[in-house]
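First comes the structure, then the notes that go with it.
Every protein chain of the complex appears in place save one, which is left out.
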Amino acid sequence: MSLSDLPIETAVHPRPTGARPRLRLSDRALAPAIEHAALTPEVVRAPQVVFESRDVSVNYGEKRAVEHISMDIHRNKTTALIGPSGCGKSTFLRCLNRMNDSIPGFRLGGELLYHGHNLYAPQANRVEVRRRIGMVFQKPNPFPKSIHDNIAWAARNLGMRDNVDERVERALRAAALWDEVKDRLKSSALGLSGGQQQRLCIARAIAIEPDVLLLDEPASALDPIATASIEDLIHELKVTYTIVIVTHNMQQAMRVADRTAFFSLDETRIGTLIEYSDTDKLFSRPADTRTHAYITGQFG
Amino acid sequence: MSAIPQLSAGSGPDPAYALVASGNLRRRQAKSRAFEVVTLAAAGIAVLMLLILVYYAASRGLSQLSFSFLFGTLPLLNGSVGPLPGGIGPALAGTVELSLIGTIVALPVGVLTAIYVSEFSGPRGRRVVETYLNLMAGLPTIIAGVFIALLIANNLGQSAIAGGLALAIVEVPLIARASLESISRVPGTLREAADALGVARWRTVLGVILPTASNSIVTATILAVARAAGETAPLLFTCTLFSQNYAFNPLHSVASVPLELFSLMESGDPQAVDKAWGAAFLLMVTILIVNILARVWLRRSERKRGL
Partner (left out) sequence: MLDARANRTLKWLAFAGGALVFLTMFAIAYKVIEGATMAFDKYGLSFMTHMSWNASAGTFHASSFIYGSVVTSVVSVVISAVLGVSIGLFLALMAPRRVAAVIGPLVEMLAAIPSVVLGLIGIYLICPFIASTIEPALHTTLGFLPIFGAPQSVGNSLFAASLVLVIMVVPIIAALTRDLFLTVPRELRDGAEALGSTRWEVIRGVVLPTTSSGVIAACVLGFGRAIGEAIAVSQVAGDQPLAHLNLFLGGNTLASALALQLPNPVSNLHTSALFYCAAILFAFGLITNLIAQRISRSFNRSHVRRVRPAKPNASSAISASPQ
């Protein structure tokens, strides 16, 4: 059964008719990723699609930022978005958890599906979207709170009030930060180094058990040692999470990503997806001449 | 299709991931929305207050406005029965005179202070002067009146000059702070370019920096005048002994709109109160319009210069 066989209405987003079953997700929704990851071997063989982008374009007012982006992003894989600056890779990434919504004039064309649900459907809840699809930004942005509270804050909001300390510890361990900060959980997060701050932001994001982690050039503001620790972390996290990472560092993409998408400007100077395939294929046997030119350092 | 979730691409929405509010989100969003409504209501209350104030003053004062009200001499409040003739002509003229005196003093002091801080003082001097400017801006205006009364009016008698000086104390920090801000925004490259050409400091200040900042300084001065023109407290002990008639001698008291309004409403005579409403409406609307125009003008001129 292919996509085009389905009536669009059902495939894209169930219209809010009276008959639509209203799903109240309780505890199950809190850890969908973990639950599904432990499924039968078939799951591993056939990649499950988390995001499906169908001819997505983005406009800011009159200005078109990206267009014609069609790609599938697979579960429990790390997908890298690379390309020269200004090619729209970050813009596209921020569409995946609707971080662009508050930018004046933002408009999304095409369709962006998350497990088959239209992310931009009227009934899609923006806060719910972000709770399931976490994001870590280019600049580390810890809150001016203690290390502990940085992690516990969102979890508490979400009602995960039991065993907060345990949750904090688990998140910090998962972000490979626990040993460095376990003795000063009550001190300000602003006293951490840049690399530690970024790992704290990752810990903060995974503490609320999202399904997907979006990383927007997470290591670009860090020194090589901190970068290496972040990359190690990405390898560990993809067992549990689906990761999409924007980077302008091709070596980094090669090191961490299973799949890589190359973005560039098209002939009308608008960002678009040029090529998308397995990482080793994209870097060893690029199908497009522009990809080849970019990865061999001829531009960008 | 039983326990195993659908696996192939585009096989339809997975109900486990429906993007509807889950867990406690519905309650949290209700709380958030309630809060948003509160802030909107707060803004609404403030705007409503302004509208009510303007409307109420207009409803009672608009009918008073007439040629004889605007130009007639002040009414004689001696408690006698019968119609109360008169207007606020001398008070309007006096307010203009007082504002002029205040501004003639405050403008140079304010701008020079700003120049001192931005060009000559160094960081420590800057901190001291800024602290004192802030203190002066926060000074209760009635203290300005008390000070000038003690300094001048109690020895040399009340006068328009004394009143104007009291208003100047109100105006100086407003002009100085706004001038300082706009002078600080003059790009450092302009200054460096002038220095590199060996232009003397005073020529840079007068020829480059002040002209560049002039729009903001003018706006700040207009806003300061609008503020001072509505002030009663600084004049209460410094410029009150005026007659009914037009008077301009700066060595004697001149009438002013706020003070005339104050004595009209203090008198309790219903006709006087009617006139007070006329004066109140006129004063308020003039000041609001001047405020709006000054801001619009400033924004437009800044946009023109791409600031």
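Just so it is clear, A and B label the chains in written order, and each chain counts residues from 1 on its own.
Following the convention adopted for this analysis, a residue touches a chain if its C-beta (ideal position, glycine included) is under 8 Å from a C-beta of that chain, and two chains touch if they have at least 3 such contacts.
Keep in mind that what you see is a predicted model, and the values were worked out from it rather than measured.
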item	value
Visible chains in contact with the missing one	A, B
Candidates B:185, B:203 or B:300 - the one touching the absent chain	B:203
Absent-chain contact - pick from B:16, B:70 or B:284	B:284
Among A:147, A:222, A:250 or A:295, residue touching the chain not depicted	A:222
Residues from chain A at the interface with the omitted partner, ascending	97, 99, 104, 127-128, 130-132, 134-137, 139-145, 153-154, 157-158, 188, 190-195, 197-198, 201, 204-205, 208, 221-223, 225-226
Chain B, residues in touch with the chain not shown (by the definition above)	25, 28-29, 31-32, 35-36, 38-43, 45-47, 49-50, 52-53, 56-57, 60, 108-113, 115-117, 119-121, 125, 128-129, 131-136, 138-144, 146-147, 149-151, 169, 172-173, 176, 200-203, 205-206, 226-227, 229-233, 236-237, 240, 258, 261-262, 265, 273, 276-277, 280, 283-284, 287-288, 291-292, 295
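Basically, only the chains that are shown with their structure count from here on.
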item	value
Chain A and chain B, separation of their C-alpha mean positions in angstrom	50
Complex contacts: residues of chain A adjacent to chain B	1-3, 6, 10-11, 13-14, 21-26, 28-30, 32, 36, 39-40, 42-43, 46, 48-49, 52, 72, 113-117, 119, 121, 123-125, 127-129, 131-132, 157-159, 211
Sites on chain B touched by chain A in the complex	4-5, 7-25, 28-29
